[in-house]
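One protein chain is absent from this view; the other protein chains keep their places.
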Amino acid sequence: MSYTVAVAGASGYAGGEILRLLAAHPELTVTTITGHSSAGADIVEVQPHLRSYAGMRLVDTTAENLAGHDVVFVALPHGASGAVTAGLGDDVLVVDCGADHRLVDPGEWDRYYGGEYFGAWSYGVPELPRTGTSSRQLLEGARRIAAPGCNASTVALSVAPGVLAGVVEAEDVVSVLAVGPSGAGKSAKVHLLASEMLGSASAYAVGGTHRHIPEILQSLRAAGAGPDATISFTPVLVPMSRGILATSTARIAPGVGAAEVRAAWERAYADEPFVQLLPEGQFPRTADVLGANTCLLGLAVDEAAGRVTVVAAVDNLVKGTAGAAIQSANIALGLPETTGLSTNGVAP
Amino acid sequence: MSYTVAVAGASGYAGGEILRLLAAHPELTVTTITGHSSAGADIVEVQPHLRSYAGMRLVDTTAENLAGHDVVFVALPHGASGAVTAGLGDDVLVVDCGADHRLVDPGEWDRYYGGEYFGAWSYGVPELPRTGTSSRQLLEGARRIAAPGCNASTVALSVAPGVLAGVVEAEDVVSVLAVGPSGAGKSAKVHLLASEMLGSASAYAVGGTHRHIPEILQSLRAAGAGPDATISFTPVLVPMSRGILATSTARIAPGVGAAEVRAAWERAYADEPFVQLLPEGQFPRTADVLGANTCLLGLAVDEAAGRVTVVAAVDNLVKGTAGAAIQSANIALGLPETTGLSTNGVAP
Amino acid sequence: MSYTVAVAGASGYAGGEILRLLAAHPELTVTTITGHSSAGADIVEVQPHLRSYAGMRLVDTTAENLAGHDVVFVALPHGASGAVTAGLGDDVLVVDCGADHRLVDPGEWDRYYGGEYFGAWSYGVPELPRTGTSSRQLLEGARRIAAPGCNASTVALSVAPGVLAGVVEAEDVVSVLAVGPSGAGKSAKVHLLASEMLGSASAYAVGGTHRHIPEILQSLRAAGAGPDATISFTPVLVPMSRGILATSTARIAPGVGAAEVRAAWERAYADEPFVQLLPEGQFPRTADVLGANTCLLGLAVDEAAGRVTVVAAVDNLVKGTAGAAIQSANIALGLPETTGLSTNGVAP
Partner (left out) sequence: MSYTVAVAGASGYAGGEILRLLAAHPELTVTTITGHSSAGADIVEVQPHLRSYAGMRLVDTTAENLAGHDVVFVALPHGASGAVTAGLGDDVLVVDCGADHRLVDPGEWDRYYGGEYFGAWSYGVPELPRTGTSSRQLLEGARRIAAPGCNASTVALSVAPGVLAGVVEAEDVVSVLAVGPSGAGKSAKVHLLASEMLGSASAYAVGGTHRHIPEILQSLRAAGAGPDATISFTPVLVPMSRGILATSTARIAPGVGAAEVRAAWERAYADEPFVQLLPEGQFPRTADVLGANTCLLGLAVDEAAGRVTVVAAVDNLVKGTAGAAIQSANIALGLPETTGLSTNGVAP
């Protein structure tokens, strides 16, 4: 059984990565790709690395062109999804890689994004620990899925196990992320030029303004955090094209020992194919997950500081976006969850 | 008036940087350079970028070779300084770039470094806010100076103004640093290979084990922090040869407003030539300080998280090490503090 | 039908890449992996990116451990293959990724490598144009295959079509290659440190001393070049972990027009899945082939200079080594040539 697939926004980084991964997917067959200024072009003119798609041409991103497929992956700028997916039938599986359908609270949408609010869809992080129904179960049979923000899911996966187990406090989480520029998309801005970024690190959205903050707190609350949960969140651009290395720390709950802390993460991800806690003393590198749908975690308890530090490595375009989208689609369609997804990074 | 200078360990990264900076220093004249395996070589064979020194040959790092100079800069591995500097006269200015003379508490030396303890020297961060006598005053006329740990001084400069002013708490500081590999020195280790590091970010010394932690806490206590001060400190190796981008956060003290927080940092560095707070909304890049003796700071108050975030950019080999050493030497010798030091980074 | 596979030297870069690619190969199943100092370790301790192999342990690289498999991939230092593969049966397919079996002329082996000469095996570049029997045919049914040198095959693929067609001269070829450090292997040397390479480009083996030169000339002679063929060959290390961007130029034969030149390359690779000539005016980037078994070529005729310039992009570890090895093994075993190999690069 094979499903037909349309990819909206195939000329961008997220759209291109969906295509790259789907080329190795035995059950999903890309039949339509759309773009904006690139409509009419052969895909290899705008994505020269996607040789297996040579000859396939981009069409305009319209509701009409997206109709008639079993699955539609949407990789458009925030706010653009609603207009082209609103008319798709309930039986069509739509996976949106933008932010439009991630936030449950319209007020937070308004505060961090603004514009029309289109409602929350099933959240595409199957491994995310939560109270009650599991994240994975919420994806089974779903037909509307919101792929996560790459930073948001990386931090949530890093912290939620401890929150769910009650071994850490969700108040006063601090996360600093070394991130590559591909998360900012393929738009020509001076500060994203190679000349500006090579040999340089810089922070942005400092001081609580990043749009992924409400998404993280929403995930932590789903894992049992109370309304007082807070996060100090700072992304740091570093000179690697892909990858997130998130360092997150949370205060250890009073009276909880180091072994108990570690056990919470071990338990949460013991059977997960794509989210893995490394053995004590080991910490991941982003190179280890390049191109792979893997989130690798290393954990250390700092008793002097009273905090646990979790280091997570993710490829922002794979487990952070396109891989999460496909993994979630696999679950929704009833396919084996790992279909078409690799756990091996391209290193060195 | 010109001083004669010996540089011990001139074949390494810190030693090489001392030479590079001294080439532009009108009052300090390098007359002796020492090395270990490189003794006998022309300096440009081991430091091919230092063309102005071509023809000068390295001699062995011995007490004898270091004797007879007005100033001795020591850039040797930790633990090696004592043996070669012990016999130098009290009138000789010795600036050690290793860790040997930074820690005041022999117990912390023992816990984090081990081996014989040689005592603390004047700490080479003139701008570091402290109660009582200023850091700068402590360097005036000094003849034994400990240049700081690059990460330690960067974090201390980031946090101490708020501690001294009482606007933040020194308990539960969190710092995550994006750092280049040159801080690890010129030793051939697999994990520092370009193949391993290019395109990759990775954390090390996670969970409170880094040797710069006691040095930071010592600086915070000098700025008025109580014995309960703690820091969660995580360095992240990123693919740039030089540079530290330190993101530090501290909880804002109860009842303190955003303007009051910012004012503490403004006050601390208002007249400093080398440590500068950027205007509100601006944050530094490590490229801006490459090769310069500058520490640039950006600050944002995150009221939701109850924390202030300070982002600091430093060239680990300049303001983090060699520049700090020369700046401190200038003070000790009674020269204008900025002599021979540039505030302009090599960008892009 | 599935074949059992041993990989000798699985802890290195080439060996690791063979494992990464074989994880997606439906007919080849890795059952044994060997190492030297890493023997006894779980593979993910030394190759932390190869999560799908977690739990598999390295054994010593001995003839005994390599015996009993259908296919043996050898990724050992030059000179080490003979001792461990000599005793393997004629029915076992052995693919050597070292240089030991590439050169047909014992004198050239002696001049460029030295030590015992073990004889030439079938050369693992199926697309390489040659007179007489095709390179591909020479691999059909072969049981001893020499995977190519990464630089050598890239340059040979760049130039041989014109030599075979007689449209360029093989005398006075000039090639300059931008190469990443992973081709130098996972050995800790100071000049390969990230600190030394980040932000820097440097040439090595300048002036005709590189070991891939005789291998290139051997390939050009197989394509019809006379004994006067020469190549000026200079590799330039640049700060990217993987990839070769080879710029090769050859003098256009007297009286040959631009269209005729281009036609030679078009003809040579018209039906090749892995070697492709881009349309006029387009030139490849190494990012386009990262992780892929693709050699992309761009070609321009410079009438003023009387030369054709061919720019080739290859992932040194894939099409340059491990991918070439697997592609050649597919042919030798009678499998579809593209089995388990991707043409899509991991970009951006």
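Letters A, B and C name the chains as they come in the text, with residue numbers starting at 1 for each one.
Keep this in mind: a residue touches a chain if its C-beta (ideal position, glycine included) is under 8 Å from a C-beta of that chain, and two chains touch if they have at least 3 such contacts.
From a predicted model like this one, the values you see are computed outputs, not experimental measurements.
Colleague: Among the chains in view, which touch the chain not shown?
Modeller: Across the whole assembly, the hidden chain touches A, B, C.
Colleague: I'm checking contacts with the chain that's been left out. Which of B:Ala205, B:Ala263 or B:Val346 qualifies?
Modeller: Of the listed residues, the one touching the omitted chain is B:Val346.
Colleague: Which of C:Met56, C:Ala83 or C:Val174 sits in contact with the chain that's absent?
Modeller: The one listed residue touching the chain not shown is C:Val174.
Colleague: Give me the chain C residues in contact with the hidden chain, please.
Modeller: 172, 174, 176, 178, 193, 195-196, 198-204, 206-208, 213, 230-234, 236, 238-243, 245, 247, 249, 251, 283-288, 290, 298, 300-307, 309, 311, 313, 347-348
Colleague: So that we can see where the missing chain sits, which residues of chain B does it touch?
Modeller: 13, 16, 20, 23-24, 47-53, 182, 186, 198-199, 241-242, 276, 278, 282, 284-285, 287-292, 294, 296, 342-348
Colleague: Tell me where the left-out chain touches chain A, residue by residue.
Modeller: 13, 180-182, 184, 186-190, 192-199, 239-241
One rule holds in what follows: only the chains that are shown with their structure count from here on.
Colleague: Please state the rotation angle, between 0 and 180 degrees and to the nearest 5, that superposes the Cα atoms of chain A on chain B.
Modeller: Fitting chain A to chain B on C-alpha positions yields an angle of 180 degrees.
Colleague: Please report how many Å separate the Cα centroid of chain A from that of chain B, as a whole number.
Modeller: Chain A and chain B have C-alpha centres separated by 37 Å.
Colleague: Quick check: how many Å separate the C-alpha centres of chain B and chain C?
Modeller: It comes to 45 Å between the two C-alpha centres.
Colleague: Considering chain A alone, which of its residues make contact with at least two other chains?
Modeller: As it turns out, chain A has residues touching two or more other chains at 198-199, 241-242, 284-285, 287-288, 290, 347-348.
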